[in-house]
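For this depiction, one protein chain was excluded, whereas all remaining protein chains were kept in their positions.
Chain IDs A, B and C follow the sequence of writing; residue 1 opens each chain.
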Amino acid sequence: MRFRKVLVANRGEIALRVIRTCRELGIATATVYSDIDRLSPHVRAADEAYPIGGAAPRDSYLHIERIIAVAKRAGCDAIHPGYGFLSENADFADAVAAAGIAFVGPPGTVQRALGEKTSARRLAAAAGVPVAEGTMEPLRDEADARTVLERVGYPVLLKPAGGGGGKGMRIVRSAAELPAAWRAATGEATTAFGAPALLMERLIEHARHVEVQLLADAHGTVVWLGERDCSIQRRHQKLIEETPGPSVDDALRATLGAAAVTVASAAGYVNAGTVEFLVAPDGAFVFLEMNTRLQVEHPVTELVTGLDLVALQLRVAAGEPLPFGQPEVRRSGAAIELRITAEDPFAGFLPQAGRVDFVRDPSGPGIRLDSGLAVPLTIPTEYDPLLAKLIAWGPDRPAAIARARRAAREMIVAGLPTSLPFHSFVLAEPDFVAGRYDTDYVARHWDHPRTPEITEGAALATALAGLARLRAGPRPFVGDTTPWSRSAREDMLR
Amino acid sequence: MRFRKVLVANRGEIALRVIRTCRELGIATATVYSDIDRLSPHVRAADEAYPIGGAAPRDSYLHIERIIAVAKRAGCDAIHPGYGFLSENADFADAVAAAGIAFVGPPGTVQRALGEKTSARRLAAAAGVPVAEGTMEPLRDEADARTVLERVGYPVLLKPAGGGGGKGMRIVRSAAELPAAWRAATGEATTAFGAPALLMERLIEHARHVEVQLLADAHGTVVWLGERDCSIQRRHQKLIEETPGPSVDDALRATLGAAAVTVASAAGYVNAGTVEFLVAPDGAFVFLEMNTRLQVEHPVTELVTGLDLVALQLRVAAGEPLPFGQPEVRRSGAAIELRITAEDPFAGFLPQAGRVDFVRDPSGPGIRLDSGLAVPLTIPTEYDPLLAKLIAWGPDRPAAIARARRAAREMIVAGLPTSLPFHSFVLAEPDFVAGRYDTDYVARHWDHPRTPEITEGAALATALAGLARLRAGPRPFVGDTTPWSRSAREDMLR
Amino acid sequence: MRYAVRAGDRELTIETTPEGRFLVGDRVVAADLAEAVPGRVWSVVVDGEAHEVAFLGDDRVWVDGDEVRIDIADERTVAAGRAGGRAASARQELRAPMPGLLKRVHVAEGSAVHEGDALVTLEAMKMENELRAAHAGTVARIAVAEGTTVEGGALLIVIRSE
Partner (left out) sequence: MRYAVRAGDRELTIETTPEGRFLVGDRVVAADLAEAVPGRVWSVVVDGEAHEVAFLGDDRVWVDGDEVRIDIADERTVAAGRAGGRAASARQELRAPMPGLLKRVHVAEGSAVHEGDALVTLEAMKMENELRAAHAGTVARIAVAEGTTVEGGALLIVIRSE
């Protein structure tokens, strides 16, 4: 069986990513868009595009009934949810299946077992995979949290039980911090996952976030494709990911890979998924959660394995077996991904809205760009601030870093602040270059003034260009008035 | 030894290619530019840039003394010539060495032995590598040509003896064609290489152009990195190249690799080089010529081997040994390169000059773009019409083709005709897709009207957009008048 | 206003209504047109079918990855076309597509040419380029002599088709 038409129920770079693979496979694509996304690149890229409602996600990209109605109307035989939005919504997976459409991801039952985070912890623990000390059921209330705290000891992490991805987490280092943390985490959990439930875990200090990419087919084959170190985070959300993990040796890699397969097998997992671990400085590790979807950072794994994870997702969703087993998985070289976000790194990574009015894409040897940008493009406040992913491959880690840094410094995005200056900084910062970093890295290293040191020559050039711009006065950008359009208009529009 | 600063004595995409690797290696770059190239991307990308004269190549990019003077003034310890221009000029290599600067390429003596094409034929033949029947010395005159013709038999190829790369070649199929061919070839040989000398070779019909990439260090190590099939040509110049060659099996690959190493060793070759062969339909092959420089199409080899050929060129030029031997060379998957040129494929690939005023770069999984484009950019008539190279990698040939086709159809270049429609055609054409092609491919398959078949929907959309554009009337492109610039100007410029 | 549009190998008659709708032939089309890049790129959605259209040059258009020619004429031009349109197209001008040296002229004034016949050889960009006749006809005029250096756009040869 092979799909004829896939509904890509997402937007931005990931919608384009999925559309590209479909096109290469000869599969038609349909997509959906909210009222403010009519001019978004995914609408132009797909073969078909359907409006599904207002700007707010609940009115459009989270609206299960409308999305399924579009899939039926357009005659799609599969729905790819991308990441975020409905990608980890078990009810959506169930509804898609009930409509007789293939869901590109694990079934609702599996998503439910892994999506509720205490349920996932119970599952991992039962399978013999270590989990952090803490609650194995959602906390009942703040008093319950206080009781658990006394047992587990400080510091702890208060986390939404209803969903993952680093959203809504709060560290509690003393009893006095609990009320504010409880309030904030409950609020964000409700906003992000529609459920206030929280769990508590002992915080592992100076840990690295290391995750294992998996693929599982419906015929019982589960393979792991290597790990990614995603410790460079702000607000518990990733900014830079790389593979291999600089602190992961072959023994730890094999152990994590086996643990990830154990979790997936215990859950009856199908399709692409990621098992996240925290690794302590001494190499001890605990299961964190399993993401039941494609990850933002999947391209680094694609670059070192040569695989197309979206193509394999589609194959698995169509019921086909994986075309290879664990022994056939090869990894070569190193890859690193930079998430170029609409955030101001000089202002606490505050998300930015605005209009992108000039972009220069980086390219050349070893560079892949998965971009959701176009010029011009209005970046709204309603969705994820991710604009593009710059991914570099090299034969080894230093080469991958050198390429990523070269490319990051080539890239220009004008119109609103982006994370690019942060990336340029990290890629030259000695601790990162030496592979010495953990999830505290951003807090410890990024206290960067808005005035990085530039050479005297660069400052002079900047000043002279500034004066030249001032003197030149306003004038149109690259013109659209070709002789043809002008004369044709004169001829026809009188 | 390691270079501190490299002079990149070229322009366009290859200058950017070399600058990128230098930047990744921490090597400073200087470059040169002609009067009409002040706004070319390589001037902006390099750390230093120096004007060297008029638009005509002989006044700038071919002006040996000026280029060496710049290298000295800027304190460069090496010169990378790119391809074209002075890259195969033995006098230049000698002059660079005499100035105490490292030349990134083989020494003048080697270039001289291989650059004169009958000398290269004698060298290959003496080393036991088959060459096409024909002249082993330059032809004296048209009468001499007629004598040789009678011995060799029709059809033959009349070629400049002074240089390669497919320039100035003429096929002669009968005695009557000789005078016109002689006149044209002599003229073009003089224009392209400054020397009218010609040689004659028996034409091998339905041959494929297959070449082998080599690397040789100054310590006697020569390795070959695989072959490229470059048979898709117009005017004997390449438009599409791929590796592995679809008609090359392991046995032929090993034979060609060994033959290439034999030629290079016999010539005492050092640095990156390419040995070109013609392969007849029966698998018999003859030596064609050796290119003593980096090739335009080197990225396909980089994508399947994971090597950076420019980095290795610099290493070899600095006197270091190659960091690997033949057994360590690994090739994985397939790669294909499309040369996006400023030529009109609907008008016999006539070179185009004009102003590029809009570009959309392709990207995503498996895509590398080596582009010399910027927006806006005036494409002059004085230089090579190559604008950019779109290179795709895939785990196998069908995957590489699918990606190349997807990306070629994403790419938009406005302002002048380009070869893109040709590439879209070839990548879907059954003979090419099946790997059934030779150097006659373009003549046999490309007779393409300006009106490709599009769907009714696409035609309607085109018509409606055309009407909308007409109605909208002229207006500025994405504005440069930010509130800041406006108010600042008002404040300051009164 | 009514327009005759040729897009690629298809011809369409399109009437625009004051309410901004389109009558294509005798079918009313509800098209959603959005200008993505001012004056350059349009996104066109008709009944869910999404198309992207970019203008590349005078009459060259990129649509969903294909390059086609577009030609738009309004009803007045269409009406006039029966008489004037034909006459205009009967005269074919060959102009230099770029600056270069006119190496050779292959035809003489008064000689008959077929479609595809080589007319002149122009040396430019270090190559000899043969410029050919787009339609059959008779050489009415040779505007430039062999050996002359010409500017881009310079008139080289005039051919009359009837």
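Here is the rule we go by: a residue touches a chain if its C-beta (ideal position, glycine included) is under 8 Å from a C-beta of that chain, and two chains touch if they have at least 3 such contacts.
Computed from a prediction, not measured in an experiment: that's the story for all the values here.
Q: Among the chains present in the display, which ones are touched by the chain that isn't there?
A: A, B
Q: Among the options A:Ile64, A:Val152, A:Ala192 or A:Val433, which residue touches the chain absent from this view?
A: A:Ala192
Q: Which listed residue, A:Leu157, A:Val263 or A:Leu420, touches the chain dropped from view?
A: Reading the full complex, the residue touching the unseen chain is A:Leu420.
Q: Looking at the full complex, which residue from A:Ala126, A:Ala175, A:Ala284 or A:Ala463 touches the chain that isn't shown here?
A: In the full complex, the listed residue that touches the missing chain is A:Ala463.
Q: Based on the whole complex, identify which of A:Asp94, A:Glu177 or A:Glu382 touches the chain you can't see.
A: Spelled out, the listed residue whose C-beta touches the missing chain is A:Glu382.
Q: Contacts of chain A with the missing chain: which residues?
A: Chain A touches the missing chain through residues 167, 184, 187-188, 191-192, 235, 344, 347-348, 350-353, 358, 360, 381-385, 408-410, 412-417, 420-421, 424, 449-454, 456-470, 472, 474-478.
Q: In the complete complex, the non-displayed chain touches which residues of chain B?
A: Touch set of chain B with respect to the missing chain: 30-31, 38-39, 43-50, 73-74, 374-376, 480-485, 488, 491-492.
Throughout what follows, only the chains that are shown with their structure count from here on.
Q: For which chain is the distance between its Cα centroid and the global protein Cα centroid smallest?
A: Nearest to the common C-alpha centre lies chain B.
Q: Average the CA atoms of each chain to get its centre, and name the chain whose centre is farthest from that of chain C.
A: Comparing chain centres, A lies farthest from chain C.
Q: Could you give the separation in Å between the centres of chain A and chain C, each centre being the mean of its C-alpha atoms?
A: Computed from C-alpha means, the inter-chain centre distance equals 47 Å.
Q: If you average the CA atoms of chain A and of chain B, how many Å lie between those two points?
A: Averaging C-alpha atoms per chain gives centres 38 Å apart.
Q: What parts of chain B, by residue number, touch at least two of the other chains?
A: In chain B, 358, 469-470, 474-478 touch at least two other chains.
Q: Two or more other chains touching the same residue: where does that happen in chain C?
A: In chain C, 37-41, 49, 55, 57, 72 touch at least two other chains.
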